[in-house]
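With one protein chain held back, the other chains of the complex are shown just where they sit.
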Amino acid sequence: MNQMTEIALEHAITNVAPQVNAKMRGRDVNVFYGAKQALFDVNLDIGERQVTSLIGPSGCGKSTFLRCLNRMNDTIDIARMVGDITLDGQDIYDPKIDVVELRARVGMVFQKPNPFPKSIFENVAYGPKIHGLASNKTDLEEIVVTSLKKASLFDEVKDRLHEPGTGLSGGQQQRLCIARAIAVSPEVILMDEPCSALDPIATAKIEELIDELRANFTIVIVTHSMQQAARVSQRTAFFHLGILVEEGATEQIFTAPSDKRTQDYVTGRFG
Amino acid sequence: MTDISNNQTPPAAVDWASGKAKALRKKRYAADRRLRYYGIAAISTAVLLLGILIGSLVSTGYLAFVQTHVTMEVAIDPEQVSADDPASGNYRAIVSDGVQRLFPDVEDGGALRAAAGIITNGAQVILRNRVIADRSLVGQTIRLQVPVSDPYDQLYKDVIDRDLPENRRRLNDSQIALFETLEDRGLIEAKANWGLIFSSDSRFPELAGLAGAIVGSFYALLVCFAISFPIGIAAAIYLEEFAPKNRWTDLIEVNINNLAAVPSIVFGLLGLAVFIQLFGLPRSAPLVGGLVLALMTLPTIIIVTRNSLKAVPPSIREAALGIGASRHEVILHHLLPLAIPGILTGTIIGLAQALGETAPLLLIGMNAFLTSPPGGIMEPATALPTQIFIWADSPERGFVSRTSAAILVLLGFLITMNAIAIYLRSRLERRW
Partner (left out) sequence: MNWQGAVTGYLFLSIILFSLAAFYVGRSAGARFVAAEGASVHSRPIYHGAFAAIWVGLPTLLLVVLWLLFQDAVVRALVVASLPSSLTEGASPAQISLFVSEIRNVAAGRIFSEPRPEIAAAAERYASWTVIANWAMVVVALCAMALALYLARSRSAPRYRARQSFERALDVIMIGSAGLAILVTLGIIVSLTYEAIQFFMLVPPAEFFFGLNWEPQIPIRADQIAGTGAFGAVPVFTGTLLIATIALIFAIPIGLMSAIYLVEFANPRIRGVIKPILEILAGVPTVVYGFFAVLTVAPAIRQAGSLFGIAISPNSALAAGAVMGIMIIPFISSLSDDALKAVPQSMRDGSLAMGATRSETVTKVLIPAALPGIMGGILLAASRAIGETMIVVMAAGLTANLTANPLDGVTTVTVQIVTLLIGDTAFDNPKTLSAFALGLVLFIVTLCLNVLALRIVQRYRERYE
């Protein structure tokens, strides 16, 4: 294992130019679920205002790594993390760090759309309300409308803002969740297979949206679909068995991977 | 979609480090801690209340597991009792004589009456039973150990404070003095109170026991089990395995769920109006009690049985059907044997609930005052919980600790039954 990790590290260091404008950096990240180790010494930089996709077969640790970036793993009793992850150079696992603030700055969108059982408006207003981002009702309305617009959902729901969010279609629900995440003005948005529960048309819309959001947000997306990674991301990281095998510009990963395993995966030989 | 320009407004950067933001977060964390404290407070309250409940029962009840006895000498005078007919002797005179022997110095009639008050009113009955059991005792002088009456029992257990002023005590100074001479002579002894379990009810707290109630509860539970177990299982099998999905079965299901939540006293009214008034079954009988309890336990058994049947994986059903077993054979040979641990566990828990049920038994008259255990399911009886109710209603001080002790006995039975259920579940139940 160690040898493999070293190889992976070597690749990460030799093949990839260090990210100058890294928003987040992971250094020697190890994650354990109880006695089982899920991630081995992962080193990965997340570039600012870029889309980074994490790919790899199921159970390879890509979602685990994603959940480390906003400490969602803390909510699992048996999960334990060793290593450093920084946001703008600040260690996010520092005891002095406020996890509430961290999660506001690093938002998350989940695999299955999970709107709260509230109205569309209340779903988006939830974050600004709890974080006290709006000083009055007009402010709040403005935040909600802007967020819905940024999530390309406003036109579809503007007449029924006060109907339950659970009444929307799957794709709309997922965009609602994205709007909900945007509403607290995060710097980074983590997306955990955001399209896996959606049909192709809804998927296309989300992908288009991700591309638009890139201008303002740093985005990390976990995906099962290599086509999706190729379409939306600028950089791609390939995970396998808890090891970061290779990381690089998306084009390079898909056309000229330097690792045999990456090549096998992207050409569909396993996974 | 393209009409939304992403570049029009970059997201307003939130200053998370500003004083205002920090103060808000502090408030939010305080609210978080508050909710957590409320939760801990709520749970502590519940646990504390359980502690107070158990504590107050144990602290008043433990005294009743011990009974103060006095040892006296009685001469069984053949003139008062004949060996041929020991049942009809003048035992009262013999006991009075025994009291005189206990206090040879006391001659004053009033003082002697006070002295007689130390021993239980039931002493003559105890002596009579002893002589009936062994006729050769007639003509002999024997040492008889009898319970002391309730106030002296309380005195010996320090429930009555000897240092209180005389007018605030139930026993006056001279009564206490008489009792203390017996103490000094070593005739007073506190013994384990087996009578609590093996005697029947009595008007005198020092003699009252739970035997009748335990037997009555046993008979009632027996009837309850004999009726609700087979019927419950049959109904559950039908509903789970055979019933077509239609309005009737829906109605039956809604019915069963509702019956589980109908107040128990309503079942008592049903028992009174139907079993006693209409069918003319005897009042106060464990048969009627058991019938009423069976109706109440039935929904529980049906629900657990269905859940146990549901837990058997479909693969077993399919395998048995696949080799040509009929649906009935699949159930009798495969599903029921696999489901039986779960069914038994649920049944025991249901019976434990039935054991604690009081209100319906009061309505059908199982709160009679009876000094002997019932001889069968048709004879008048009490049950443990109704006995507790009767004692709790009795004015004598001694019944307070008896009631607590009876509750501890009832809780003991319940804990045992639940422990058996848990043991069965852990030993027999299979995880699929």
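The chains carry the letters A and B, assigned in the order they are written, with residues numbered from 1 in each.
Operating definition for what follows: a contact is a pair of C-beta atoms (placed from the backbone, for glycine too) under 8 Å apart; a residue touches a chain by one contact, two chains touch by 3 or more.
No experiment lies behind these values; they were computed from the predicted model shown.
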item	value
Among B:Ile76, B:Ala220, B:Ile256 or B:Leu293, the residue in touch with the chain that has been omitted	B:Ile256
Contacting the left-out chain in the complete assembly, out of B:Gln277, B:Ser315, B:Ser372 or B:Ser426	B:Gln277
Identified contact with the non-displayed chain, of B:Thr120, B:Gln154 or B:Ser404	B:Ser404
Contact with the hidden chain (one of A:Thr52, A:Asn70, A:Ser152 or A:Thr203)	A:Asn70
Residues from chain A at the interface with the omitted partner, ascending	70, 72, 75, 77, 99-104, 107-108, 110, 112, 114-118, 126-127, 130-131, 177, 180-181, 184
On chain B, residues whose C-beta touches the chain left out of the figure	28-29, 31-32, 34-36, 38-43, 45-47, 49-50, 52-53, 56-57, 60, 230-232, 234-235, 237-239, 242-243, 249, 251-252, 254-259, 261-267, 269-270, 272-274, 276-283, 295, 298-299, 302, 326, 328, 352-353, 355-359, 362-363, 365, 367, 376, 378, 385, 388-389, 392-393, 400, 403-404, 407, 410-411, 414, 418
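Criterion: only the chains that are shown with their structure count from here on.
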item	value
Interface residues, chain B side, partner chain A - complex	1, 4, 6-7, 9-14, 16, 20-21, 24-25, 28-29
In the complex with chain B, residue positions of chain A that touch it	98, 100-101, 104-105, 130-133, 146, 149-150, 152, 182, 184-185, 205, 208, 212-213, 215-217
